[in-house]
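Notes follow the structure.
Note that one protein chain is taken out, while the other chains of the complex remain in position.
Let's turn to chain A:
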Amino acid sequence: MSDDHLVTLTDKQKKARRSRNIAIGLALAALVIIFYLATIAKFGPAILDRPL
């Protein structure tokens, strides 16, 4: 596909997209950390108690 088939974003649209991308990235990272830590908090020391 040649370049003239693409939508050209204005500077304002690029800036807004970057702002949204950063927010989504941070929110997903926070979600991962929250679920990771909450799993440890819920299981407590039992999280290490498993047959080897």
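Note that a contact is a pair of C-beta atoms (placed from the backbone, for glycine too) under 8 Å apart; a residue touches a chain by one contact, two chains touch by 3 or more; residues count from 1.
As a convention for this text, contacts and distances are computed from a predicted model.
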Missing subunit (named according to UniProt) among the choices "Sulfate adenylyltransferase subunit 2", "Acyl carrier protein", "Protoheme IX farnesyltransferase" or "L-cystine ABC transporter ATP-binding protein": "Protoheme IX farnesyltransferase"
Where the unshown chain meets chain A, residue by residue: 5-7, 9-10, 12-13, 15-17, 19-20, 22-23, 31, 34-35, 37-38, 41-42
